[in-house]
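Every protein chain of the complex appears in place save one, which is left out.
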Amino acid sequence: MAATSLQNYTLVITGAPYSSQAPQTALLFARAAIAAGHTVDRVFLYGDGVHLASALCAPPSDETHWASEWAGFLKNNAIPGVACIASALRRGLVNEAERKRYELPASNLLEPFIIAGLGEWVEATVASSRVLYFHAGD
Amino acid sequence: MAATSLQNYTLVITGAPYSSQAPQTALLFARAAIAAGHTVDRVFLYGDGVHLASALCAPPSDETHWASEWAGFLKNNAIPGVACIASALRRGLVNEAERKRYELPASNLLEPFIIAGLGEWVEATVASSRVLYFHAGD
Amino acid sequence: MIDQSPYGTWVGREALDMAFSLAAFDQAVSILFTDTGVNWLRAFQQPNDIAQKSVAKNLSAAPIFGVEALYADAAACRRYGLTLDNMIEGVVMCESSSELLHQFAHAAFAG
Amino acid sequence: MIDQSPYGTWVGREALDMAFSLAAFDQAVSILFTDTGVNWLRAFQQPNDIAQKSVAKNLSAAPIFGVEALYADAAACRRYGLTLDNMIEGVVMCESSSELLHQFAHAAFAG
Amino acid sequence: MALIHTLHILNKTPGHARSLQCMDALRPGDALLFTESAVLALATQQHPEIDVPVFVLAPDALARGLGQCPDGVTQVDFPAMVDLTAQAQTVISW
Partner (left out) sequence: MALIHTLHILNKTPGHARSLQCMDALRPGDALLFTESAVLALATQQHPEIDVPVFVLAPDALARGLGQCPDGVTQVDFPAMVDLTAQAQTVISW
């Protein structure tokens, strides 16, 4: 049945956690997609969405830790999580390599997220059968 | 002349740099206020505004580094810059003390910013003659 | 002042924190809900399935903290089908929020 | 698609980066400006005094990168007093952006 | 289940500029899904004329106290939302 054929998704998250609902909606969607047998090729963080890959979030203990939840989901399902390098550098999200390059006092990228260029996203628009965006709402 | 009497300001910034224009407008306002002889009692970062106090921003070299500009302005004028602790912890902005308390891998607070509670803001609404908010626009 | 709808953003929650802090430090404070912000006041919110805490439950602590009043813009309530019957308790309807605004020395949004 | 005004937010700039990346990787891409986004296209922007770079200057690189077309929603242009005379060069007016949208396999905002 | 040409996913409140753009972009053969704050459209008294199938993400509606659905609107959970995106030829997130 063509209507329910299996898809491979790229999810693009542009809204930040604790500011927008975007990372939450995206995670619940991603879990449901995997459960239905679809593939999630990769998750791409863009704009304010890169804050989801911060290793330094410490929300109150009675609130969901969205960065940890996302990191766990990506690890368990071996899905690459990529933060756009241009968005990340402007917003203060760096890995060890960028820390050295820009002589910054620390790095704060949460595993298993990696930092890469928009080329990853371009590849996704070509390779994945569905590219879904999760923007900040209001 | 009562109309131009000198004021003491608290500036509250709730919009993030490289996402909103709020920190830029606030800085140009603060410089003009100081130049006119007014006092800026303190700058309070709230909500997404706390990202202005990140030590890890590395914008392209042909763009203004708003965190550095703000830090320099605060230092030169001996103005306290305070990031709200609740906003900061959710969004991954921590000082050494919070890094230890929450066992995080690094701290990323830019000097001379400090982290403190909303009590600082409440005090400002009482003590300063003007409290001005700089929100994200659209 | 809260003019943003619940759950979609954190601005309203952070406005609530501001109001509670003012009250905790013995400052007179009221909260005015306008525009889509009135949807904070709808009864029977069940955010479990989106893994958030109920903002209505947070709001119910307002009198305990010493928040003087919860005002709701009447026109916005009509727009979103809200009446005192399907809202949480303790809300005061306000026909002209701009008039109310002029009675306060300070008015602020959280973002 | 860019529907946010210039300088107030970074969403438009990051949309431009997306478009330029697609073009750089030889993907066919056009940019459609709608709503307040049409204000990107006004001539004589001078953002020096707010310490930003001119978005119009950034946009002028679009043909070099290989962006196929810059479309502007005609109704939005009328709303903001924009005509081909006071806009940057190379813009195509589009009477029905929803019809245009249906001709593309992918359509995306940057935020 | 019929194929969908374009699935429009809207997560903004009814008065938001992008909501208006989204309504304007609906074409026969499309479908509309309200998520996050867009579910508040169910509560407004003025309903725009919508000629395409309308879905609402139930967890978001429930969160906002809007568990009861008006006629002509179909509640979906996350698995059904995934199905919609799989059936649609194109998806636009407004």
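Each chain gets a letter, A, B, C, D and E, in the order it is written, and its residues are counted from 1.
Keep this in mind: a residue touches a chain if its C-beta (ideal position, glycine included) is under 8 Å from a C-beta of that chain, and two chains touch if they have at least 3 such contacts.
These figures come from a predicted structure and were not determined experimentally.
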Which displayed chains make contact with the chain that has been left out?
-> B, C, D, E
Please pick, from C:20, C:80 or C:109, the residue that touches the omitted chain in the full complex.
-> C:109
Identified contact with the non-displayed chain, of D:65, D:80 or D:104 | D:80
What is the set of chain D residues that contact the non-displayed chain in the whole complex?
-> 5-9, 35-36, 39, 42-47, 49-50, 52, 56, 78-82, 86
Listed in rising order, the chain E residues that touch the chain left out are 13, 15-17
Where the missing chain touches chain B, by residue | 2-7, 9, 21-22, 25, 28-29, 31-33, 35-36, 38, 130-135, 137-138
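The definition used in the following text is that only the chains that are shown with their structure count from here on.
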If you take the chains that touch chain B and keep only those that also touch chain E, what is left?
-> A, C, D
D-E or B-C - the one linked by more C-beta pairs in contact | B-C
Rounded to the nearest whole Å, what is the centre-to-centre distance of chain A and chain C, using the mean of the C-alpha atoms as each centre?
-> 32
Junction residues of chain C, two or more chains touched | 5, 7-8, 10, 36, 50, 52
Among chain B residues, those touching two or more other chains are 18-19, 47-48, 63, 86, 90, 136
Where do chains touch, given as pairs?
-> A-B, A-C, A-D, A-E, B-C, B-D, C-E, D-E
